[in-house]
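Shown here: the complex without one of its protein chains, the others still in place.
After this line comes subunit A, so read on.
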Amino acid sequence: MIRIHLASVFVDDQAKALDFYTRVLGLEPRQDIDMGDGNRWLTVGNPGAPGVELLLEPSAHPAVGPFRDALVGDGIPATQLAVDDLDAEHERLTGLGVTFVQPPMDFGPVAVAVIDDTVGNLIQLAQLKG
């Protein structure tokens, strides 16, 4: 059986990204390995749950800029994170100064919002109901 083990987002500043994804969003730090040239193999995971990890990957490759500019220009999120209560997270994250590019929108079985991760990406938050 093949399972999803690692997904990645390109981040402008790994230290800043780690702070946002852990302290602000509430994910847990996992791996942090020095890769030389100031780059780290830096991952975060779900709180209290081993398994799939998100790699906070340096955005230095020249292809990343145009790719991300095009996505962000059209408001397209780089990845989606699940939340239990989107309205509660909207209130909590707004209080922490997080920018909601798209406020919570309820579509029945799913409610979604889009935030700015401060390191170059838009991230969609999704509450799956029922």
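In the analysis below, a residue touches a chain if its C-beta (ideal position, glycine included) is under 8 Å from a C-beta of that chain, and two chains touch if they have at least 3 such contacts; residues count from 1.
Throughout what follows, contacts and distances are computed from a predicted model.
Colleague: Given the options "Peroxiredoxin family protein", "Sulfur-oxidizing protein SoxZ", "ABC-type sugar transport system ATPase subunit" or "Helix-turn-helix domain-containing protein", say which is the protein name UniProt records for the missing chain.
Modeller: Going by UniProt, the chain not displayed is called "Helix-turn-helix domain-containing protein".
Colleague: For the chain that's not shown, point to the residue among A:29, A:47 or A:75 touching it.
Modeller: A:75
Colleague: Against the chain that's been left off, what residues of subunit A make contact? List them.
Modeller: Contact residues on subunit A toward the absent chain are 69, 72-77, 101-103, 105, 107, 112, 114, 116, 122.
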